[in-house]
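Left out: one protein chain. Kept in place: all the others.
The letters A and B name the chains in turn, as written, and every chain counts its residues from 1.
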Amino acid sequence: MKQIKEKLYLCSGLLAGLCIILITLLLLAQIVGRLFGFIVPSAEDFAGYALAASTFLGLAYTFKEGGHIRVTLLIQRFSPVSRKWQEGLILAFSLALMSYVSYACAYMVYESYLYDEVSYGYIPVPLWIPQTPVAIGVIALNLAILDAFITVLKGKTPNYSEHEDTLALEEI
Amino acid sequence: AKWHMPTPYGDGNLPTQIAYGFAEEIKDKTSGDLDITVHSAGSLVKHTEIPRAVKTGQVQMGEVFLGILGNEHPVFKHDNIPFLATSFEDAKKLWEAAKPQVEQQLDKSGMKLLYAVAWPAQSLYTKMPVNTLSDLAGAKMRAYSPSTSRLADLMGTTPTTIQVPDIPQAFSTGIIQAMITSPSTGVDSQAWDYVSYYTDVKAWIPKNVVVVNKRAFRRLDKNTQNAILEAAKHAEALGWEKVAERAASDKAKLIDNGMKVSDPSPELLNQLQAIGATMIEEWKAEAPKEVGEILTRYQN
């Protein structure tokens, strides 16, 4: 179970990374295209879609790695018991909030599909296609929050806080 | 009620100024019952998201550049077919001819057309003087849509995509040597800083349209509905009246700032008309029935 979860988190990070590579390639293609006089149609649109996909697909991985930042100044001074309550409370809150956000994003995809929404650029891309990674990304984030919530309920430390207290500089 | 109306362009532009007047008139007519806040320059909703926001009722009203709806249905493309309507007179006639189809398409996605405001005609900005198309041979011209790209091809130039904010730098560093846009955009971006020649080819006259969410409109009482429709009629009339003035004053500003403004040579005009004819045929092929109807109405 734990291994599967780790794999899923890594998958979230790698997919997001793949999108960053995709942006690089698209921009390079556009530069090369300009030198040789051909157009990469809708390159800007596709780069934008890849950017959205990278931001959202990477949410779960970033969450688990403690990459999403927060203010820990006050909560660091809590006693271990109240700290547990505090983490449980904000995880429950985040779970509720992100469930709503997941619903909103999934509904956006559904509506784009229903109304045959297309992009405005060169190629009329059906919008539900590039919007799907956005919805999937937030749902994956929800699973990551749920995972952390269960960990806290079990009385253990969630993996994001292990990471966020160590300095990012000391990796490597 | 309090309504919100996002518009894409800044306060200096004619369509935005007309939108403010439109909202004001409705407020007066309904003695404050319907208070519409205009959010200009995409400050509330980004331009490309405005149609969707109106469609789904996130905002009740909105303004959009008709050209960006081109991918939804070919009838919207009547707005940027080069050399189809090059005077305000013709543009008005074309708009009347296209309106029923446009209304029908907007209605299908839950929007009601209120009014349109035209922009000054799109003309040619170049680094070099242009007497005939051969002067442009091999130059790189800005393209931002399939039709501007096709136009660049037919003009014997290489279409190059550049985003609006990058235009000044793209000219100065030689990424592009030509573009087609309105004198207003030229003035807004102080085109004289980066390009010298303006050939007044009047390629096409694009429009912004203001739309209202159908359900939101239906929920209003008859008097308020009438107030909106009447204000819309005034706005559209005012738009046609002012745009000609605006075109003249913008052109004067280009001259004042040292741009070399000229009318196209007869030869260039002939070449461009031929390109126009080709592109009109291609447009018709996209939706023979609807486009055919527009063309028949327009040409008779």
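By definition in this document, a contact is a pair of C-beta atoms (placed from the backbone, for glycine too) under 8 Å apart; a residue touches a chain by one contact, two chains touch by 3 or more.
Convention: contacts and distances are computed from a predicted model.
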Undepicted complex member, UniProt protein name, chosen from "3-oxoacid CoA-transferase subunit B", "TRAP transporter large permease protein", "Cysteine desulfurase" or "Fe-S cluster assembly protein SufD"
"TRAP transporter large permease protein"
Given that one chain is not shown, which residue among B:D33, B:D166 or B:E293 touches it?
B:D166
Where subunit A meets the chain that is not shown, the residues are 13-14, 16-17, 20-21, 23-24, 27-28, 30-31, 34-35, 44-45, 47-52, 54-56, 58-59, 61-62, 65, 67-75, 86-87, 89-90, 93-94, 97-98, 100-101, 103-105, 107-108, 130-131, 134, 164-169, 171-172
Missing-chain contacts mapped onto subunit B:
4, 10-12, 37, 39-46, 48-49, 52-53, 56-58, 162-166, 168-170, 172-175, 187-190, 193-194
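What we mean here is this: only the chains that are shown with their structure count from here on.
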Subunit A and subunit B: spacing of chain centres that average the CA atoms, whole Å:
37
Hey, which residues of subunit B end up touching subunit A in the complex?
48, 52, 55-56, 68-72, 109, 140, 143, 145-146, 149, 158-161, 163, 175
Under the definition above, what is the set of subunit A residues touching subunit B in their complex?
30, 34, 37, 39-41, 43-44, 111, 115, 117-122, 124
